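One protein chain omitted, others in place.
Chain naming follows the written order as A and B, and within any one chain the residues start at number 1.
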Amino acid sequence: MKPYLALFRARCRVLLQYRAAAVAGFGTQLLFGLVKMMVLEAFYTHARVEAPLTLAQAISYTWLAQAFFHLLPFSANPDPEVRDMIRTGHVAYEMTRPIDLHGLWWMRALASRTAPTLMRAVPMFLVAVPFLGLQAPASLPSALAFTVTILAAALLTSAFTTIITATLMWTVSGDGIARIMPSLVSVGAGLVVPLPLFPAWAQPILSALPFRGMADEPFRLYLGDLPPSAALPVLAKQLVWTAILVLIGRAIVASGRRRLVVQGG
Amino acid sequence: MPAIVVEDLRKAYRIAVRHKGAFAGLRSFLRPRWRTVDALAGVSFTLERGELVGYIGPNGAGKSTTVKLLSGILVPDGGRCEVLGHVPWKERVAYVRRIGVVFGQRTQLWWDLPARDSFDLLRDIYRVPPADYRRALDELVTTLDLAPLLDVPVRQLSLGQRMRCDLAAALVHAPDILFLDEPTIGLDAVSKLAVRRFIRRVNQERGLTVILTTHDMDDIESLCSRVLVLANGRLLSDGPLEALRAKVTHERWLIVDLADSAAELADPAAEVIRREGDRVTLRFDPAAVSTAELVGRVSARYPVRDLYVQNPPIEEIIARIYGDRGDEAGP
Partner (left out) sequence: MNGLRLYFRFAALSLRAQAQYRVSFALWSVAQFIGVGVEFLAVWVLLDRFGAIRGWNLPELSILFAIVNIAFAVAESFGRGFDMFPGVVKNGDFDRLLLRPRSTAFQVSCREFQFLRVGRLLLGVVLFAWGAAHSSVAFGAAKLALLAGAVAGGACVFYGLFILQATMSFWTIESLEIINALTYGGTETAQYPLSFYRPWFRRFFTFVVPLAFVSYIPAGVLLGRDTTPALPEAARWCSPLVGVVFLAITLLIWRFGERRYVSTGS
């Protein structure tokens, strides 16, 4: 356990240096959030239809999505260093070390999700809560439910991006499915439009996918749309999916290793 | 009418000084502090058409600043400058058409394209009439032996080959003045000779005015009849090479790496100017003792692991010009 924690902390430390980039990205995020917020406002105020989320909730959801944007895999190349390692063949050195390759990449992915998110979520909360309509959590239990599930979401998402990174052992050019995934994941997690606003017939499909647990369900716990008691089933689903994705990831890494070894790379 | 007139040219750079301590980045951004560096503190000289002039000086002397000012890509703080009747920075587009510039360390060719394509593109950029272009290119290809290189992508060329192509590229539009900034740096001996031969040729046959900035004294010796020496933003010397040559040929340095760092090294014909661990630097006059003789003597008497001979560096020459012996300034 220890080496993994150490890896995680080390990587976080590196990433926390990218403060300038964080500031820059913050501006972009703010703008996107404003646009989405106003679009929602326009739709809500001019339609006389009941919606599963109130306008206030939908707006809060949107800001949560902006705050935790970096938690999601929005890049086809989640870990450029690993990708370069694979490309140049350096990964062979990694493979000779007595460390679990999948575990290593997973910790890196976890750090890559956590550190930048913290750097952006905090300022986003500081700005959005007083000025932009991000509500406080619905209740203390809701806040706790949110905290637990968002942490699990980080594990889940990083397990997912580790799969994407691992597939680079097969398509080193970085092209392929990896490019298409981010958009689909964004939709499935609720980053494009709050998922409860999707049509009723789409809801079961969305729930069957793992992406809901990456953002949507924690957000809804925060808002109280899901009662705090729903935290356990949500968490269970997140962890089950995490386990599945980890197993898939390990399988891909293992067969990728064999492939590289055979190639002599 | 002289080709280049420079009068009391001055240029200072403002360099931002970073704050230290807490919030250094933020403070540097909000209240920037500046430090002024005088790159050129009043330089004056005149060049006639057809001269081939060497421009030397230590790093930071202001050589590239001068070249930038003369080529119109930098504006001075004071002084006057006129090249071919133009004030370079005032009429950039009209002026740069008449000059060619080669940077030794940066190619102007398109990296992924064959050399020939680069030449064609430059023809279009400079609006060279097709007939003139064909003639110029044929001549350049012949003189620089570029025929086998024309269809090779530039990134696949060796340094020497690339430099020859860069020289051609700078002359495709038949400029009147050629600025060369360290054209032989990093080149192998054969390429250096080829480059020097070419420069001499275009200067003599076409009357092309050439300003050559270099650290390589062999470049100067083989090409320049006149040398300008720059240091700390001022011209220390402007005159025929013979004057400079006297300093150079009367001194050579012998650097010896001893196998035994405790050994003392001394020779009647040479003067030890520096000692660093097992490396000894000796100064000698090759007119007084031949290099071969000195090397033979030192090797026979002392435990020599390696040795080599070099011309004193330019810093040394410059220090000598004003009489300070600069003993402490080693290689």
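Everything that follows uses one rule, which is that a residue touches a chain if its C-beta (ideal position, glycine included) is under 8 Å from a C-beta of that chain, and two chains touch if they have at least 3 such contacts.
Note that the structure is a prediction, hence the values are computed from the model and not measured.
Trainee: Quick one: say which of A:A10, A:V35 or A:A251 touches the chain that got left out.
Mentor: Candidates A:A10, A:V35 or A:A251; residue touching the omitted chain: A:V35.
Trainee: Among A:V193, A:L209 or A:L239, which one touches the chain that has been omitted from the display?
Mentor: From the options A:V193, A:L209 or A:L239, the contact with the absent chain belongs to A:V193.
Trainee: In the full complex, which bits of subunit B touch the chain not displayed? Write them out.
Mentor: Against the left-out chain, subunit B lists 11, 13-14, 39, 65, 68, 71-75, 89, 92-94, 96-97, 99, 101, 103, 106, 108, 112-113, 117, 121, 124-127.
Trainee: Going by the touch rule given at the top, which residues of subunit A touch the chain that is not shown?
Mentor: Interface with the chain not displayed, on the subunit A side: 20-21, 24-25, 27-28, 30-32, 34-35, 38-44, 46-47, 49, 51, 76, 173, 175-176, 179-180, 182-184, 186-187, 192-193, 197-199.
Please note the rule applied: only the chains that are shown with their structure count from here on.
Trainee: Starting from the mean Cα coordinates of subunit A and subunit B, work out the distance between those two points in Å.
Mentor: Centre separation, subunit A to subunit B: 55 Å.
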